[in-house]
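Since the structure comes first, as structure tokens, the remarks are kept for the end.
Yeah, one chain of the complex is gone here, protein chain that is, but the others are all in their spots.
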Amino acid sequence: MVPMSWYLALGAVLFTIGAVSVIVKRDILSMLLAIELMLNSVNLTLVTFSSYFRELSGQILVFFVMVVAAAEAGVGLAIVVLLFRNRQTVDVDQASMLKL
Amino acid sequence: MNIMLLIQAKPDWQVLAQDAARLLMPEMLVILFACFVLVLEFMLTPEQRRWAAYLSLAGLGAAGLSLALMFVKFTTAEVGFYEMVVVDGFALVFKVIFLLAAIFTIALSIKFLDVENEQRGEYYSLILFATAGMMFMASGADLLSIFISFELMALTTYILVAYLKRDRRSNEAAMKYFLLGIFSSGIFLYGMSLIYGLTAETNLTKIADTLARLARQQAPQATGFVAMAGMIFIAAAMFFKIAAVPFHMWCPDAYEGAPTSVTAFMSVGPKAAAFAIFARIFIDGLPGLRGDLTGESFGWVGLLAIVSALTMTWGNIAALTQNSAKRLMAYSSISHAGYLLLGLIAGNETGYIGLVIYLFVYVFMNLGAWGVIVAQRRASILGERVDDFNGLIHRSPGMAVMMTIFLLSLTGIPPTAGFVGKYFLFAGLIETGNAWLIALCVLAVINTAISLYYYARFIKAMFMSDVKEEEPLALSTSLRATLVTATVMVLLVGVYPRPFIAFTENATRHLLGL
Partner (left out) sequence: MEQLFFVIFAGIALIGAVNLLLRRNPLYAALSLLTTMAALTGLYIMLKAYFIAVIQVIIYAGAIVVLFLFVIMLFNIRAVERQTDRRGYLKWLALPFAIILIGQFLYIVRLFEENPTPVGTEIGFTEAVGRKLFTAYLLPFELTSVLILAAIIGAVVLAQKE
């Protein structure tokens, strides 16, 4: 039998890796991917709690997190496309105007 | 055993339909009109594009009417949709604030979008969607509905920031705002999952009850730690949203890069909405973690006090050296987030009145000031530098006077509305009698004095410098009407605040648990 704390520990470690990746990554797409990893670790934590309590609202919350993540990915990638398009036509090598 | 029960549960459609008609009419109207605007877009020729704006104003007006009816109808709080939404004075007052912010923003945008050559219906429908999201946020009684409506607002705001597609600054600002925004959403969710793991509840009042029970029962220390960690995660996400130090770094860039009309909206609507859920979650959901400042227990009051002190000081000091009007106003809005936190810290009636009435008058004074900045944008001039205001008194005396009134109100000089808000915020702190909070109040007063210096730079440019540009300002009837209304309201609330205080007491009654 697997104790609950193992699942939680895995979720915590994944969340930390995701958060650290967001901080150290330099390109936008990898940062977006790292944020997706963070959301995944939240989902794991929620599902663990949900099956421990035998209470569904945790899993429902996971469902909503996934929907929101999908919508966010759509909008985020649209912004990346926009940025890339303007950059390609103007100047690729110039450093960003707004520091991140 | 459980599953049989679940399968038998059937939605009672009649009850739900009644709930929807009774509790959510304004929100439904806003969403409906957002869809109308989208459809209308296809029927208009390019010259008629402005009709989309007028239709959205009509929609907001209709929502305002139904909201006014609800003020008459609801004397007590009512929950609906399986305890997902609550309609109480707090929610209604905030919905009024959001509707006003949206109406003013649309009125400011019409001419601005003409100048930018981006007059399209989607812009207005996105503003309506964001408004609907904010209204649901104010009504949220459950972490889940708060999360979804919050994302609805945030997502539409990201899109609006990127709205000027050909402008690289707009793209980059959107990218940065988006990344930090969803990063903070992730943090918010983790905090939420910890609270859920402790209580097995997502409803705010039930969370409060369960936390209180857990604190009495088993191992209060252990549950206290988990609850505290969850609270800190949620607070960090909220600090992102209201742009409080140390999570403010997106704010100046996003405000500078976004289309000016969108910046005006962001600095008022989403900020007020974030404060609404901040108050909801912390006062309704986590009252047990409040803590105090006597040093016995650490709680969110201490955290908020530290963040508030840092936020006002840093916002004001950074604003001193800005040359871009948009960045200056961004830092000013950061420092205002610091002042607004004081209302939550004080935690008494005066403080809460201060919080709500300050958010209310902030709509008028801040949107007014941004409206004047919007008017500086002309075909060949960006109009975003403080220098661009040079000699405004000669070109448009009325506008210069109105801008002065807005700036004095933002500082908090007596006959204006800003003074009323600041008075209640500061008085709330003094009422607590705690030495630390009184020190915080002194710091806030010092900060107000600092802010006078950079607001005065605008005034100096407008009245004492020579005219640089001769091109006439981009004025339209709707922009003029907005500015005049805002000026009138700023002066009216400043001179005769009594009815407005009575209005905000609708909201504070809920926060005080009466």
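Note that the chains take the letters A and B in the order they are written out, and that residue 1 is the start of every chain.
The criterion applied here is as follows: contacts are C-beta pairs under 8 Å (C-beta built on N, C-alpha and C of every residue); 3 or more make two chains touch, one makes a residue touch a chain.
Computed from a predicted structure; not experimentally measured.
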Contact set of chain A toward the excluded chain (per top definition): 1-10, 12-21, 23-24, 26-34, 36-37, 40, 43-44, 47-48, 50-52, 54-57, 59-60, 62-64, 66-75, 77-84, 87-88, 92-93, 95-96, 99-100
Contact footprint on chain B, counting only the chain that is left out: 1-3, 6-7, 9-11, 16, 31, 35, 38, 81-82, 84-85, 120, 122, 125-126, 129, 132-133, 136, 142, 144-145, 147-149, 151-152, 155-156, 158-159, 162-163, 165, 194, 197, 219, 222-223, 225-226, 229
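Methods note: only the chains that are shown with their structure count from here on.
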Averaged-CA centre spacing for the pair chain B and chain A, given as whole angstrom: 25
Complex interface listing, chain B residues touching chain A: 2, 6, 144, 147-148, 151, 155, 158-159, 162, 165-166, 168-169, 171-176, 178-179, 182-183, 185-187, 189-190, 192-194, 196-197, 200-202, 253, 256-257
Residues of chain A that touch chain B when the two form their complex: 8, 15, 18-19, 22, 28, 31-32, 35, 38-39, 41-42, 45-46, 48-49, 53-58, 60-61, 64-65, 68, 71-72, 75-76, 78-80, 82-83, 86-87, 90, 96-100
